[in-house]
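All protein chains of the complex are present and in place, except for one that has been dropped.
Labels run A and B following the written order; every chain starts at residue 1.
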Amino acid sequence: MLVAAAFDFSDFMQQVVSGLASGGIYALLALALVIIHRSTGVINFAQGEMATLSAYIAWTLIVNHGWSYWPAFVVTLALSFAGGIGIHRAVIRPVERGSVLRIVIVTIGLLVAINGFVIWKWGGEPQQLQGPFGTKTYDLGGVVVAAHDIGTIAVALGIVGLLWLFFRFTKVGLALRAAAVNPEEARLVGVRVTWMLALGWGLAATLGAVAGMLTAPTVGLDPQMMQAVLIYAFAAAVLGGIDSPIGAVVGGLLLGVLLNMLSYLSQYGAFDWFTEELRLPAALLIILAVLLVRPTGIFGRPEVKRV
Amino acid sequence: MTPRTQRLIGFVAFAAFVVFVAVLPAFVSDFKARDYSYVGIYLIALLGLNILTGYTGQISLGHGAFMAIGGYTTAILMAGNEEFGGPISGGMKDVWTLPIAGLVAGLVGLAFGIPALRLSGLYLALATFAIAVAMPSTVKRFEEFTGGGSGIQLFGTPELTGSISNVEILGVSLTPNDWMYYLAWSIALVAFAVAWLILRGRTGRAFRAVRDSETAAVSSGVSLARYKTLAFGISAAYAGVAGGLFAIASAFVNPDAFPIALSIYLLVGIVVGGLGGLSGLVFGAIFIFYLPLWAQGQDLGSLLPDRIIVETQKPGGAAIVYGVILILLMFVIPNGVGGLFRRVGQLISNRRYSRPK
Partner (left out) sequence: MRLRSGLPVALIAALVLALPVALAGSTADPGVSATAILIGGTSPLTGPAASYATVARGAQAYFDSINATGGAAKRKIEYRIVDDAYNPAQTVQAVRRLVEQDKVFAVFNTLGTEANLAIRDYLNQMKVPQLFVASGATTWGRDAARYPWTIGFQPSYAAEGFVYGQYLAKTQKKARVGVLFQNDDYGKDLLGSLKAGLGRSGSKIVAAEPYQVTSPDVGSQIGKLKASGANVLAIFATPTFAIQAYVFANRLGWRPLVINNAVSATSNTMTLASEGGKNKTVEGTISTTPLKDPLDTRWKNDPGMKQYRAILAKYAKGANPNDANHLYGMAVAYEAVGLLKRLGANPTRAGLMARARSITSAGNPFLLPGVSVKTGKGDNFPIQQGQLGRWTKGRWVPFGGLWTSKRN
């Protein structure tokens, strides 16, 4: 910021790597958003808060109940899955018919209520949740890479692979897709549509739990932890195409790198007007530009309009 | 009911409401008038948003940003930005800044409406959301115009009418709070009437055609580009006026005064008020202003069975109450308060027709 820096390749790569690390976090939550959108056609505003709640559950099990990490991890995923199904049965199903906005408002209500619950139960002060991949770092020719970040990105890609297998080759996965694309016909061929939609919520909640548990070690566990991430995850999901799991991951990683590149730019004399404040607006502007060229995102398929 | 009797009932109801608004401050404490002025301000923003979302079918999650544009326009015109190193010396009386606030926000809305043509549904919603997200940091970047994070202070400036002393107008002396109330509600009522006039005519029919089916609208000769951008422009102009009033009422603007949550609550307001209706929006405005306050006053412990011991007034409790009520409301009145009105209206008129003479 003070002097125009000379280009340094390892500094540049370090920013790319750190962008990928942040992007991995956006990608995980974006995946959860995509799953709900695919299966129910809704953007779930409460996705971030659900992930935060899951992370707090894991934290409580580990810190307050003395569990070790992996049992707590598995139990948290199971609870989140059940919670996701519960949320769908209890509050989403009653409003499923009618305006999409109604469901959106219900998810906003969920956002507010879950956030309130977390503050009410655990307080607003930050906590620390350990990560599964430790705090080890690797120095690759001047570029430092953290085990946690590699782990986060690997998990995101692994989930994409699993989802692809699930949707393509399992009966349940196919039924889930059928229920989302055409509920009436799916019902005719014997798919239990409402349970499929509930399953979609359960899956998304589980993915959100993974996102929450991998985000907390980096950004710190506090009740607002996912609120900023959610916005970036939205942007990532839209950039990649809101129905595409691989799009979510690519979108997330791209967004993370893009933001860091924009910030890297400002070191150079000609771009000194480009300060930190403009990073996010510029990234959003670029996404908007991408959308104007591809209105359904990079991996999205054009919508078929019904007349 | 024939359309004519319907219109007549509408006129009478509106006139009665105007009278109600005019006399209300006489029956409540001075401070209540100030609260109610915020309801009026939200009503203006909701009217605008409903023209876009309820009538034209374009979801906007970024109307808080248009309010911010209006709010900053008003604040800068009133106080200027010379003290931050900007070029505007300020000094315009608060009321006169409001049309300009509406105009500036409206132009930005029109400009945004053009790229928005390419986007639909969810993608549009998220593009509008992006403006709300980008707004605060953009405001901070241009500190010399906006005062950065500290914002612009208006209280006590000569341009602000009725900071602490009474306001003499038309031979009546109004307290500052009453003045704010009448200012906000006069504009809100005019805005209401204007919205009604726009929506009942050709433009309104075109809006609804776009909402119901774009393909059908095009085939019957409605220009999508024209009406979508127009809806964006009108809607943003309403938000701009509301934002200007908001700046005057708070006597202060800064980026945090127009958070993302504001955009989201405006959407909540039109859904609670009823999409595609105007009168229900009054309740939408009351809802988004009063529910958070009401929830704060609630003792969460008393709402639960005795066996569950809950510490009262713990942070977070109010948010739980707010969220749960929002969800329940969507169950109980799926089409908002406006929908409830229509159903009651239908019940009455159906009964009249079915009754044998």
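Rule of thumb we're sticking to: a residue touches a chain if its C-beta (ideal position, glycine included) is under 8 Å from a C-beta of that chain, and two chains touch if they have at least 3 such contacts.
This structure is a prediction, so every number in the text was calculated from the model and none was measured.
In the full complex, the chain left out of view touches A, B.
Only one of B:G80, B:G151, B:G274 or B:G338 touches the absent chain when the whole complex is considered: B:G151.
For the chain left out of this panel, the touching residue among B:G70, B:G204 or B:G316 is B:G316. From the options A:E96, A:D243 or A:E277, the residue with contact to the chain not on display is A:E277. Here the missing chain is touched by one residue of A:S54, A:S263 or A:T296, and it is A:S263. What chain A contributes to its contact with the hidden chain is residues 1-2, 5, 8, 11, 14-15, 18-19, 21-22, 25, 115-116, 119, 123-128, 130, 134-135, 137, 139, 144, 146, 148-149, 217-220, 222-225, 227-229, 232, 259-260, 263-264, 267, 275-277, 280. Where chain B meets the omitted chain, the residues involved are 29-32, 34-35, 38, 133, 136-137, 140, 148-151, 153, 155-156, 163-164, 177, 246, 250-254, 256-259, 261, 292, 296, 311, 313-316, 318-319.
The rule is simple: only the chains that are shown with their structure count from here on.
Here chain A touches chain B in the complex through residues 37, 43, 45, 91, 94-95, 98-99, 101-102, 104-106, 108-121, 123-124, 223, 231, 234-235, 238, 242, 275, 277-281, 284-285, 287-288, 291-292, 295-297, 303, 305, 307, going by the rule given at the top.
Note for the complex: chain B touches chain A at residues 53, 59, 115, 118-123, 125-127, 129-130, 133-134, 137-138, 140-141, 213-216, 260, 264, 267-268, 271-272, 275, 300, 314-327, 330-331, 334-335.
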